[in-house]
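Not every chain of the complex is shown here; the ones you see sit where they belong.
We just call them A and B in the order they show up, numbering each chain from 1.
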Amino acid sequence: MIRPLYVLVVAVLASALYAAPRSVIAQAPLASGGPVDAALLEDLVAANRILANEGVVDAYGHVSLRHPRNPDRYLLSRSLAPILVTASDIIEYDLDSTPVDAKGRLSVQERFIHGEMFKARPDVRAVIHSHSPAVIPFGVTNVPMRPVYHMASFLHVGVPVWDVRTVKDPDASGLLVRNPALGRSLAAALGSRPVALMRGHGNVVVGPDVRIAVGRAIYTEVNARLQTLAIGLGGPVTYISTEEGATWDRVPGDTARGWDLWKKQALEQ
Amino acid sequence: MIRPLYVLVVAVLASALYAAPRSVIAQAPLASGGPVDAALLEDLVAANRILANEGVVDAYGHVSLRHPRNPDRYLLSRSLAPILVTASDIIEYDLDSTPVDAKGRLSVQERFIHGEMFKARPDVRAVIHSHSPAVIPFGVTNVPMRPVYHMASFLHVGVPVWDVRTVKDPDASGLLVRNPALGRSLAAALGSRPVALMRGHGNVVVGPDVRIAVGRAIYTEVNARLQTLAIGLGGPVTYISTEEGATWDRVPGDTARGWDLWKKQALEQ
């Protein structure tokens, strides 16, 4: 939707690049958004490790942060298992997902998820993509994810399932979001919601900051487990209502409590 | 039921307070119940960590102890993940859940669960609130929790499900027990039983001392897992009978054995 010509150029470039995995990404003459506060970078590093500790990601999955000074830049680790990420692994990208200075580091193939989400959602400052295990079954059945308890009440607005096969794109059968067009389609499916499932793949979770996004990713996974158990008991399930979810959106619980624990555990390892 | 006018005042105060999370709680000129024996405090600290180790609580959930010298006071950690709680985090409250001297520490929003339970149940000396994961599905379906094995035979008296939406209260759609009225309603639903579920939220477990309450919280979680598995096998399930449960209430197994292990593991970490 935004800057279609530029996107097209980047898409062509990107489709050439992803065909050469592990090769060095060409460096574009892009301006950096500037230095990032160490505390914020630490949060991004912690987010990677937290998602691994809590079973949301395994060797794969990634989490990004919109640049605090320039909304047209975002920060994302090079292709590396999240539990291993340190500050020196973070690469800066523009919203077309071109690295500002990759320094020879391999970029994540699916970084277009992040770039296109940041384009489509000015309110979003953190994006997570994962193969959250308990969530995946909801992406391949016709059972909608719904919030079973208050910690996942943010799901009350509904959880759409995006199917890559519905996109008219040469990469659609490749299952990965390897170009901007696929990222845009996913962003459109997400709309204004916090979570979308990707059929046969995983999910994407966004938030107004990295702490809230991480909490949402964790409780989306937990909720999937609990909803699966509840359905298994048989009979109707009473979900968190729209009214309850909306109230929680306005007056949430003590979200700092979760983050403080998770970060402490992640950084002490 | 008790001291309605005073409760009303505190409710108004509290509803003002919870709207300002993380702010400093105003200190009331309340008399302390006096110093608490270090061994008992150690048990309360251990209880917090045990519940985390055994998977009953995650970053959330809390456990309280009635003051050993003054039954109108109780002890509860500041808002902190249970695995991190130390003796210095414990705050003393009156039964309206007003801190005696918070020293600037943030109180748990749902402390009214504890205060109102101690009011309604003179026999209770410890209260646990958790999002015990395997238990939550039983709170959102019409399948009653029942004891599958002797370690959970205390459930033979039945496990009521309390639904916050049934309470005529301005906070009812907020899902949390943020005021005394909601706490009273939950206590009424519990009645004389050891465990009640909270629809879309978690459960509350009480006991005559913190060791027994912790054992009950753990085996309520384990029983929920086993009951879910048993139902999944299909066909009728034979539960612990009322007669068996009553016999166990009179002649329990060696409860010290569990506590001794859990405490050792919790404090050695």
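The working rule: a contact is a pair of C-beta atoms (placed from the backbone, for glycine too) under 8 Å apart; a residue touches a chain by one contact, two chains touch by 3 or more.
Bear in mind that the values here come from a model prediction, so they are computed numbers and not experimental data.
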item	value
Whole-assembly copy number, given 2 chains displayed	4
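Keep this in mind: only the chains that are shown with their structure count from here on.
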item	value
Copy-to-copy rotation for chain A and chain B - C-alpha atoms, rounded to a multiple of 5°	90
Length of the line joining the C-alpha centres of chain A and chain B, rounded to whole Å	35
Contact footprint of chain A on chain B as seen in their complex	19, 21-22, 58-60, 79-81, 83-84, 106, 109, 131, 133-134, 136-138, 140-143, 165, 173-176, 199-202, 228, 231-232
Touch list for chain A against partner chain B, complex	147-151, 153, 222, 225-226, 229-230, 232-241, 243-244, 247-248, 251, 253-254, 256-258, 260-262, 264
